[in-house]
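Structure below; questions to follow.
Selected chains from the complex are presented in situ; the others are not included.
When the chains are written out, they are named A and B in that same order, and each has its own residue count from 1.
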Amino acid sequence: MQVRVQEGVFDAGVELNAFSARAEGAGAVVSFTGIVRDVAGGLQHMMIEHYPGMTEKAISAIVAEARERWSLADALVIHRFGQLAPGAPIMMVAAASAHRADAFAAADFLMDYLKSRAPFWKKEVTAEGADWVAAKDDDEAALTRWD
Amino acid sequence: MDVMYFAWVRERIGLPRERVETQAATVNELVAELMAREERYAAAFADTSALRVALDQVLSDFDAPLAGVREVAFFPPMTGG
């Protein structure tokens, strides 16, 4: 299990390969990559604030929960903070298992919980100003899938 | 105790953290004390249903007791991922 909270960019492909190589004996690897997108047009950059100390703890707890629920060979979470340009990777999750259903479910679960339970906040900066991204009701509702 | 603010709560109150001496027994009591201080606190805490609180870096509730807690953090719902 690897949890990284970092300001610098990461290479999703390099991380996927390193993760798959470490997860020896796992036949199924699922990855999710989140990328900064310019939804409304005019995005200059995204600022991500987080709560150092709590962030790592919260993510580790979420990963531990996933490992209890599914049979995983390994799991990976990388999440960036600071200033991110459109098209840049924000975060990445990977889950390795002997069985594809476990790898898919665990990666999906990790994403749902990271969205709403890890202390990150996104702000979109355009020429008109800066706005905090509002939490979506959908994201909170998604957690009930795992009750 | 240390009180921390994140995202728009931090911006509205105007600082990321401060030391607060309090006898408040619960988070709600601490919020009431802070709101009584100045308008910017009152504005930030006007609707606590739009806020989250963490006690010693673990998500908690506004009616949770503060006994033994060293770090309280207030912030809006998370938007990571």
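Just so we're on the same page, contacts are C-beta pairs under 8 Å (C-beta built on N, C-alpha and C of every residue); 3 or more make two chains touch, one makes a residue touch a chain.
A quick note: this is a predicted structure, and the numbers were derived from the prediction, not measured.
Peer 1: Taking the shown chains as one copy of each kind, please give their copy numbers in the entire complex.
Peer 2: A x2, B x2
Note that in this section only the chains that are shown with their structure count from here on.
Peer 1: Could you tell me the distance, in whole angstrom, between the mean C-alpha positions of subunit A and subunit B?
Peer 2: 26
Peer 1: Residues of subunit B touching subunit A in their complex?
Peer 2: Residues 4, 6-8, 10, 54, 57-59, 73, 75-81.
Peer 1: Under the touch definition given earlier, write down the residues of subunit A that touch subunit B in their complex.
Peer 2: 34, 48-51, 53-54, 57-58, 79, 90-91, 111, 114-123, 132-135, 139-140
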